[in-house]
Structure formats: C-alpha cells, structure tokens
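Worksheet: one structure, shown below.
A single protein chain has been removed from this complex, and every other one stays in its place.
Chain naming follows the written order as A and B, and within any one chain the residues start at number 1.
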Amino acid sequence: MGNASEIFKFTRLSIIWLCLIFIPVWLVAYAVGIFIPYFLIKDQQNIFFDVFQALVPIIAVLVFIPINAMFMVLFERRGLALFTVRSGPNRVGVDGLLQTAADAVKLLFKEDITPRGADIAMFTLAPITFFAPSVFAAIPLLAAVTNDHPLFHIVNLPTGIFYVLAASSVPVVGIVMGGWASNNKYSLVGGLRSAAQAISYEIPLVLSLVSMCMMAKSLDVVQIANQQAGGILDWNIFGGGALRGIDKFIALNLVGNTIDAKTILDAAYPSGILSYIAAGVLIVCSVIMFLLYLTGACAEINRIPFDLPEAESELVSGYNTEYSGIKFAIFFLAEFTNLFIVSSIAVVMFMGGGGNPIPAWLLDPWWPSFASSVGPMFDLVTAKGLMLVDEHTFFPALWVIAKTYAFVFFAVLIRGTLPRFRIDQLMDFGWKRLIPLSLIVFLVMAFARVLVNVHLVMPAGGAP
Amino acid sequence: MENLANLAEINAASIETWMFYVLAALAIPFAYGVILDKAIIRSGFLLIGVFGAISGLFLILQAQFIAMAQIMIYAVGITLVVVIALMLTNPRMDLDLKPAAGNSKLTGFVVSFVLFAVIYLAIRSDAWPIKGELPAASNVAVIGQAITGQYSLPFEFASVLLLAALMGAIMLAKNEPVEPEILEYSEASGAASDAEAEALTTAR
Partner (left out) sequence: MPKFSQQVILGMAYAVVAAIVSGMYYSGALGAGLVSAGITLPADVASFSIVALLAAAAIFMNASPLVVLSAGTFFGFFVLSVHQEEPLVRYLCLGAVLFSIGMYGMVASRNAVRVLMSIELMLNAVNINLVAFARYVDPSEVKGQVFAIFILTVAAAEAAVGLAIVLAMYRNTATVDMEQFNLLKW
C-alpha cells in the first residue's frame, strides 16, 4: 500500500463532502418551503403560499446539481489519481476541495467562440437540450430519495420511472444537434456515433428497469423504493424481493414470534420445491439484469469504455470539439449530472433506495430509538410541525447519496481500468449479445415470478 | 399540507386553456418550420419541437403514459432516425433543387385549406357526447388491461408488424455486394448446389 495516505485523504474528502452537501440544499428548501410561506406570507389562503411550497423540489434540484457536479469532477480526478498512484489536484482549498470551483471560474471567463459556418441557433440550443432533461429527470427521484416528505410529495408521479426514462433519453438529441451545428467533421461523426449508440443500448437498459417494475407491480419510484426496505436480502438486485420469505424465516428463528415458520414459507413460496427453484432463477436473472443496466447506462451516458462519441484519440473529443467557455461548461456539467442520475436510478431500482443494508431484524432492537433521538438533532428549527430533517427523511437521503457515490466510484474505477471499444465491436455487442440476452432473461423472469410471492407482505397479526 | 392540493384547483379550467394556447403557439410555427425551412436538417430538429409541444398537450389531457411514450418514441427515436437518414442522403441537395413547380405549391395549399375547412365544419356541425367525469390520476393500469385483454389480438399484430418492419428495414438498408458471395457459394459447395446458386442469381 504505497499510497495509503492518499486513500485516507480521499476517504476523508468524501466524508467531509457527504456532510457538507446537505447544508445548502437544506437551507434553500427551508427558506423556500417553510420560512417564506410560514413566516413572511403567513396567510394560508394566499396563492403564493402554495406556489412557494410547490417550487421547493425544483429549486432544491437546481441548487443540488451544480454543487454536486463540482464535487463529482474532483471525486473523479482524485479517484483516477488514486488508481494511477498520483496525488491529483490537492492545492486549492482543503485537499483540493475548491479546485473545480476555480476551474469553473476559469471556464466562465473564457471567450465563447462560435465557429464560422455554424448554425448559431442550433449551436446555442445544443448544450441546453443536453442539460435541461437531466434536471427534469432528477425531480421525481427526489420524492424517492426523501422518502416522500410532504414538501416533495408534489413530484411523486404515478408513472415515475417511465418519466425518468423518457427525460433521460432526450440528451442524445443535444449531442447530435451540437455535432451537426458545429460545422466540423469530427463533431458530426461524434454526434452520429452517439445517436447510434444511444438507440441500441436503450433497449437492454429499459428492459432491465421494466423487469424490476414487473417485480414491484408499480411504476412509482417511491413505492418501488419502499418495497425494498428492510435490509440487503429485500433488495431488488437479489431476485426482486424473492428472498423476503427467507429473510422473514431467519428473523422468526432469531427474534421469535407467534406465527410458525411453515406459514411464512408457504406464503412466500406457494408451490413447494418449484418455488425455491424459481426463487433461485429470479436471483440469477436479477443479477444479470443489474449488470445489463450498468452496461446500458455506461453506454447511454458515454462513459469509458463506451465513450466513442468523444474519443480523444480518434475524434479530438467529438461533439464538443468546437465548444468553449460557458457552453462547454454546460456540456461538462450535464455529463456528470447524467452520471449521478443514472447511478441514483440504479440505487432506487436495484439497491434498495434509502433502505439500510443491514437486515431489519438485526437493527430492530436499537435502531429506531437511535434514529428518533439523532434525527431531531439535525432539525434545529421546526416550524408548525414541519420537520425538514427528521429520521424518516434524513437517513434515507444519506443512504441514497452514499450508495450513489459508491456507483460513481465504480464508474471511475472502470474508467481507470478498461480500454475503449471499437465502433463495430460496440454495435455487435449491443445488438447480437445484450438485446437477445435481455429479452430471454426478461421472459424467464416473467415465468419465474408467477411461482414466487415476491415482496411478501404478511397479513396483520405480527410477522416481523 | 392540504394547501398544495388546492393549488391545482385554483381556476384550473382557465390555466388549462392558456396552457393549451401556449403549446399550440409553439406547435404551429414548429410544424411550419418542418415543412418550409430551407436547411432540411434544421427542419428535422424542429420536428422535436412539434412532438414536445404535442406531448405537453397530452399531459394537459391527463394522458401521462402517452405523453412519455411520445417523448421516448417520437421526439427521440423517430426524429433521430430521420436526422440520420437526412445526413446519409445529401442534405445540401435541398438548397440546390430547382424551386418546385408553382402548381405543386398551389395544389398543396388548396388541398390542405379545403381539408381544414371540411374538418372544421364537421367538428362544428354536431354536438359531442361529452362526459363530465374526470379521468383517474393514473390510467396506466387501465391501458395495460385493455391492451392485454380486449385488444390483445391487435397488440400481437402490432408486435409482428414491428418485427417484420425491423427485418425489412435491415434488409433494405443493407449495402453489401451480392455478386462475389454467390460465386464463392457455388464454388465451395460444388456441382450439387449449382442449381441453387442459379436460382439465387435469377431471383436477383
């Protein structure tokens, strides 16, 4: 471990950040959602009372995204430095915390060049088309992240995951638009590659998420996240809740309860040995679907090993060759935001959302009392019974951010490890391997799901 | 927090009306841009504007599922395919084309105006059987049951159609020289399959 001290600094930086990220978002949400309506307007019949409260989700997202993207850039650079045994940026601020802010200031003051022969309207519109959908995609996830807090309840859409998918499929249009409007051959090729890649890899991506919706019988992200509460065995990545019966069985033997074991196992696995086989099949299929999601997501957001649209060595960074100044900054910001959103979709759909990874029966003796005593410490000012940070909101949000950064770390690890695909390999891999595989796995899951009672909900009467 | 619910009810009808006209004011110029813009690739991108505005209309009409499908399939999928096809054919050609014969434009204008007049008079001619009830907030389940129950046969036909269209599009767009393959085939497989090779050549 030659660079143990670097690893320590990297971990310290991440933990500091995880603590810091909540403060601005909390302040803004408190100001707009509680302070202005309850202390300045006061009159609950006033239309602005509702307007300000309805604005909370979008303002929280608009504050969160730039600050978060700034840290993600630093996270990626420090992470890559870690894998290549370097130091990375560490001069500006504490451990280089302000490095990206300095870079952003530099980018904003650069001259904004429009190349000769470019279509000016399209050239300006392209970064906006690339960035705006990711803001829209983040909004319904906010309801899942904050565990359906009343202030964020307005963005809890019944078709949540479909909305997120639709919004996150739009950015590729911005890439094609920018590639064409730049009046540059490299940019055009980058844009076309991006379009082909996004269309082909969208199919396995959507199928993997649809299979999880099939398990959950819902398109609502909050519902899907809440179904996975109760420990790592209930997460969708392990069979979409097929292990819930086993989980309850273990809990029963450890904690002790009035219902006997056979009732629980029969309720979860109604067809005997066939059901156990089906549960095993579901677990294998879910893991495959999760890997398919990761591959499709990497291709969708143009990360290495699928970063052909901006391959520096072939296309001199592709669609954003001609961009400079603030437009380039927006492209850069949107790229990292997309990475964050894709990771948080993975967390909400596969990794239990805001749930705790430790099984509930281990935590039950002490966690609820601990949470309810720690939670209010973060809520310095309560207003009219509205607690912006309580144990039902704060800990899920913390878990989601931590898990999402684990995915981001994984993406950085892949970037530091794998070489780039060739375009024909990419297309072959997509159309001849991933799409048939995802279709077959989806079919198998649909059949296996009938035999298992996934996400088992026990009748009232005291199962754990 | 009941106040948040009240927000939707404040003068909902008039907000809906004005949203409708704003979206229409977006959709109509974009649609004209699609059919009149000189740079044809730009008109391909303007198509996204039309589809986006129409998906906004679907949201007003309480059809969230269709609105999202519209964004995913039309505004991204189909438009990208159209733009790629425009780039593969010669996009500068539209600028070089001789202006279309005058009577083609005149015919188009007369046809479309008469069409609009007929449809408008038909719309106005009779009262519609409006039902006052509001649709459910989420009708995805209703649509799913309709597709897999009452309309399962058309649904199967649609999937067969999509498969056929996929294969047909690949076959049509494939650009491979056929001649050398057939020669190799007949050489390799010997005299027995000469008839087959001949049949293939004739079929071409």
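Criterion: contacts are C-beta pairs under 8 Å (C-beta built on N, C-alpha and C of every residue); 3 or more make two chains touch, one makes a residue touch a chain.
None of these values were measured; they are calculated from a predicted model.
Chemist: List the displayed chains that the omitted chain touches in the full complex.
Modeler: B
Chemist: At which residues does chain B meet the chain that is not included here?
Modeler: 13, 16-17, 20-21, 24-25, 27-29, 31-37, 40, 43-44, 47, 50-51, 54, 57-58, 61-63, 65-66, 69-70, 73-74, 77-78, 81-82, 85-86, 88-90, 93-94, 97, 100, 104-105, 107-109, 111-113, 115-116, 119-120, 123-124, 128-131, 133-135, 139, 142-143, 146-147, 151, 154-155, 158, 161-162, 164-166, 168-170, 172-173, 175
Operating definition for what follows: only the chains that are shown with their structure count from here on.
Chemist: Using the average of all C-alpha atoms in each chain as its centre, how far is it in Å between chain A and chain B?
Modeler: For chain A versus chain B, the centre distance works out to 31 Å.
Chemist: List the residues on chain A that touch chain B in their complex, please.
Modeler: Residues 44, 47, 49-51, 53-54, 119, 122, 150-151, 153-154, 157-159, 162-163, 165-167, 169-170, 172-173, 176-177, 180, 188, 192, 195-196, 198-199, 219 of chain A touch chain B in their complex.
Chemist: In the complex of these two chains, what residues of chain B are touching chain A?
Modeler: For chain B paired with chain A, touching residues are 1, 3-4, 6-7, 10, 39, 41-42, 45, 48, 64-65, 68-69, 71-72, 75-77, 79-81, 83-84, 87, 137-138, 140.
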